[in-house]
Structures are given as C-alpha cells and as structure tokens.
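I'd like to ask some things about the structure below.
Every protein chain but one is kept in place in this view of the complex.
This part shows subunit A:
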C-alpha cells in the first residue's frame, strides 16, 4: 500500500480542479483511500489522513467517519498526533454525539501530562467544546490547574473554568477559593483571564458579586498602572498598554459599581482619568473610551462624570471613522431616556447623521432622532425627518412613517401643521405606512373639525395626482365621502379654494372603483364614500346607478355593500339622511392609546352599513359646534351606551323597561307646537343615576295628512350629554290618531339649566318640511 499522499500535495491537487464535479471526484477518491487506511489501523499515517480529512471537511464534504480516528490520535503519545487529534475533535465532534464522551479519559490524562503544551491542548479543547458531562467529570482537574504557578497553564485553566461555569453553573462555588489571589499576578495573560472569570461569576451570582466588590480598589490600581506606566513593548498597541485588559477591567468595574454607591465612588477618579487621558487618534483608544462611557453610564457616577461621558459620545459623532459614529449613536440611544437633556445638546449632529451613506448609521440616527423629538424642536426635527423619509431606502420608510405619525400626534403645534405633516407622509411614503395608520388618521381628521374643508381639498388634489398609494387613497376617499359638500362648495379658508363640481368628484371616486391599482379594501372605501355623497350632493341619480351596478360585483364585500346601499335607496330612503350624516367626533380608547379607535355611536369606516339606526345627535351642517360635543375628548360617561336595537321600527316602549322605574314626579311639557305638529316631553329620573333625565317625546299630528319620514333630532349645550334612542315609528298619523314616541336621555352632571335645540324633518303631502326650534321651558325639576 503506497504511503498516503501528503496534506499539502492533496491541497494542491484539489485546487487544480476546474469544476465542482472534478473536485468532488478527487475528494471521493481520496476519502476512499483514507477510509481503507483507517481500516488498516495504520498508526503512522493516521495523523496525515485526519489532517486531509479536516481540509476536505472545510470544503464542505462529510467527514464524520474520521471522528473515532481523532480519538485515537488524542490517545497517542506523539505530540503531533495529539495536536491534530484535538483539532479534529474540536472541528468534527461536539456534545451532540455520544462519541465525544470517550474523550474524557484522554483529556483527564493529558491535563496531568508532564508537558505543559499537552496540558494546554487538553485545557483548550475542554474550554472550547466540553459538554456538561465532561465538565462535571473534569472540573476538579481544572480547579487544580487554576492554582498552579505556571502562568501558561493558569490562564488556560481560568478560561476553562469560565466554560465549565457556563455549562454547569452549580459548579461555580468550587472555583471560589482558587480566585483568591488571581489579581496579584503580574502576567497579563493570567490577569486578563482572571478578570474574565471574575466577571462571569459576578454576572451569574449576586452573592459572588457582593463578595468580589472588595476587589474594586485592586482593579482600580491595576488599571491605573496600565495607564500611567511607560511604554511596555510586550503589550503595547499604538501607544496604549494592553487595551484588551483595560477594557475587561472597565467592564468588571461596571458590574461591580452598578447600584453600589461606595464602589461607584471608589472608581470615579480612575474613570475620569481614563476618559481624559486616553489617546483618541486610533481605534484602540476609542475602544477604551467607549467602554469607559458604558461604565460611567451604568454605575452611580456623579453628574459631572456623566456629562463627560455624553460629551465623549458627542465627539465620537464627529469622528471621521464610521465605526466610531455608529457606536456613538448606539450608546446615545441607550442613554437618551436617562440623560435626555445632555443628549439634546448633540441633536444637530445626530440629525446630520441621517444623511450618512452608511445604512447602519442611518438607522441608528433615525431611532435616536425620534427619541429626541419634543415640543420645542418638533418643527425643525420634523422637517429633517420628512426630508429623510423622502430620500431613504424602502426598508426605513415604514418605521420612519410610523415614527413621524407618533411624534406628530404627541407634539403637533397646530392642527393644520399636523394635517400637513400627515399629508406629506401619505404622499411621499404612502405605500409604506402601516395599516393601522389609516383609522388613526381618519380619527384625527374627524376631530380637527375646523380643518375639514382644508383637509378634504388637499386630499382631493393628492388623488388627482396619484391613486397608487393605498393608504392615501383610502383616507382621501373617506374624507371626500364625509366632507364632499365642503369640497364642492369651495369653502376652504386655509388656502385658495378649488373649483370642483359634483360630477368631477364622482368621477374620481368611480375611477378608484375601476382602477387596477386599487386594493379591495380601497374599493370598499370609495363605494361607501360615493354613497355618503348621496346626502351631500344634489345629483343622486348617478350615485344610485353606480350603487346598483356594484350590486352584482364579483367582489363579495363590494356586492354586499352595494346591495345594502341599494336597499337604503329603495326601502329605507327616509333613514338615509340620518344614516349618512356627518360622523361625530370619535373617541380614543384610553387603554390602547392612539392606535385604536373605540366604536362609539358613529362607527368607523367601513361599517357604516351596520348602523341601521340614526346617530343620536346630528350636527347641522354649517352650524358652529357649541351645541355638539357629545363624545368630544375623553369625557366618557359610563351611562351613555350605544345599545339600540337594529330594527328601527321596534317600539320605544321596550327600551323604557330597561330604564328603571317610571316615577312621573316631573310635570310634562310641550316643547314644540307648529303647523300641526306637536311635541310633548314627559320626564322621569333614571335609576340609579340621578344626573340622568329621561325624556320621552310624544309627537302628534293634527293635520289631515300623515307626516311621513318623520325624524326628530336634538342637540344640547356642551356641559350636557345626550343620547337619542330609536323612535317608535317615523309616521305621525294624521288627525291625532297616534303618536310617535322617542326616548332621550340627558346627562347633566353640573346640574345646569337644561336647554335643547331640536330639528324636525318630515314629509307632508309630498313636500319635505324641516324646522329648527329651541326648547327653553324645561321644568326646573328636570334638571335640578
């Protein structure tokens, strides 16, 4: 059998392969040769063969059949064999294979070998890949070696102990005695590994942490020596003495000083010294400064030191080196909560980092910028952030848009600014905003009542430009549906009103319905918007046509909506104006913050169809809002509910039963009496809340014809809250043959004088009648 080819020979040969297939062939051939060689139990060439196997393994080929051979090499007496054997074990074996346990005995023997380099191999292997079982078996040996005076072995034993503790934390205690005088070593290797061992123990056990606090003075001394000592060629890196050790000591100090006043004070001076004296021209110096800053921020340092740390980070931000800038941004992000003002001072530098070319830096700068936004700097910051949003990569846009919305919501200086900002985000990053932004924005727009005309105009113009960005299109269609009347009447105060006809608006909305760019949800929005315009625009026929066409749409959602809207036109036309009234102000859910809109009386898009009952209070289209503030702000009144039956024709009497006793201690009154329509109010107090007055209206008709499509609406001053339940019917029979009743509940916590404005609409003999009236003659008992 010819001698197996040498390792380097094999490498050379394999590298000549021109294709993957050729390489594979060579490898397979060699593997076969190696396998037969293994079978022959050839001691001489085992080492060479395993080395070749390791090379092929690195190329990605399977080498598991060499695992046992590694064990045989480890057991050999020759150092060369052991070296390759242990390397093979570390590369091919791991704790998942039971085979590895066979190593334990060999390692144990080698840990006690007469040659330190063999001991070193064993310690290294155990420290890199020892399983928990191996660690348990050999911890005693490691502990012995931790106490040896041989620094070469001691440093390896220390790291081996670290590995043992990581694998089997319960064994930590047994290493405690050996740590006694680890720090009095002069050898840097031992010092470094000792600090690592102490760090590991302190991180894992609060008891150990307390125990080792007494080492703080010693650590401070060692650090001081490193800084003050002159040039030491052995450990010098660019003029700094053993930066690795300095960093490790700083880290251990951090752990020891955290939440401990005395320790923190003991290290104050040295931290200040390191922070001011370290050379910053090279990466090494900055690495030490970085660690120092982290330590200062974590321990109970005095404020002067903290400011020093933040200033170091500020200087880092101006460094040419990208890595340093990145590290500074990351650290500032960690400290921005606790040292907000100090970080604010560097705001302009941070904002400049938004323009950096490096992606990692940009992301950190963005996160930090959002953290720094407050009421004072919102305008300036938002300008920068919006500019960033325009030009950043798509991966940032979603996060940036959300951040902008949140910041705008918290700190908007004015409603107009808020809406402008939202518009800007929607138009520049419209396809990237998160889905929940659409309802949030709709709520915001609804609540900015004075901006409705301006908002709808801007959104309309945006739609004319571009209908591809779905969130923008959805918000725009919703607004046009709601405020389309403001749009065509050209009422905008904030900017030059545009001339738009009803047909043009409908063109746009219908365009959305047919466009390929529109998502299914968007189509839903636009159909509902069109429907809403039927009460705001005069030309209803076109809308009727559109709605009836979509009654046979393939899209089930659209079809359902269209069918229901059709029904609205045909059978429930009298309800339509009330149903499609302007949305009242929506409430924010207290528990979920700004991200959720509570379903209150007027439900949010797109479930308008579900509310087959009139909203309790209407807002006369062009009237000032002082009478309407039913759901404004957070004045949630527990009594007010939306529990109304879905059938509008159900008797109001059923509801009365829910409301408790009917003690009629308050005299009834006539609220309105005109043109044959008389409306009487009867009162009772609701149990258990005495602040709620329950009024039942009784509408009677003394004329000869029925009053059909009768709708009663009421509004109260701001300090009251009002809830209107369903009417018994919407036909007031002629000649007093019957009454329509409806229940109103008024909450009057401040016990103010009750006043009410009412609006009546009905059809008499084919002509629509509408009237407004004030009711001021409430009996005092009703509100006192």
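We take it that a contact is a pair of C-beta atoms (placed from the backbone, for glycine too) under 8 Å apart; a residue touches a chain by one contact, two chains touch by 3 or more; residues count from 1.
In this section, contacts and distances are computed from a predicted model.
A.B. asks: One chain isn't displayed here; going by UniProt, is it "AP complex subunit sigma", "Aldehyde dehydrogenase", "Interleukin-6 receptor subunit beta" or "Aminotransferase class V domain-containing protein"?
C.D. replies: Of "AP complex subunit sigma", "Aldehyde dehydrogenase", "Interleukin-6 receptor subunit beta" or "Aminotransferase class V domain-containing protein", the absent chain's UniProt record names it "AP complex subunit sigma".
A.B. asks: With the full complex in mind, choose from A:107, A:139 or A:160 the residue touching the hidden chain.
C.D. replies: Among A:107, A:139 or A:160, only A:160 touches the chain that is not shown.
A.B. asks: Touching the hidden chain in the complete assembly: which of A:8, A:355, A:674 or A:765 does that?
C.D. replies: Among A:8, A:355, A:674 or A:765, only A:8 touches the chain that is not shown.
A.B. asks: Which of A:36, A:115, A:719 or A:736 touches the chain that is not shown?
C.D. replies: Residue touching the chain left out of view: A:115.
A.B. asks: Just the residue numbers, please: which parts of subunit A touch the chain that's not shown?
C.D. replies: Subunit A touches the missing chain through residues 6-9, 11-12, 15, 44-45, 47-48, 51, 54-55, 58-60, 78-81, 83-84, 87, 91, 94-96, 115, 117, 120, 123-124, 127-129, 131, 152, 155-156, 159-160, 162-163, 166, 188-189, 192-193, 196, 234-235, 237, 242-245, 247, 251, 283-284, 286-288, 290-291, 294, 322-327, 357-361.
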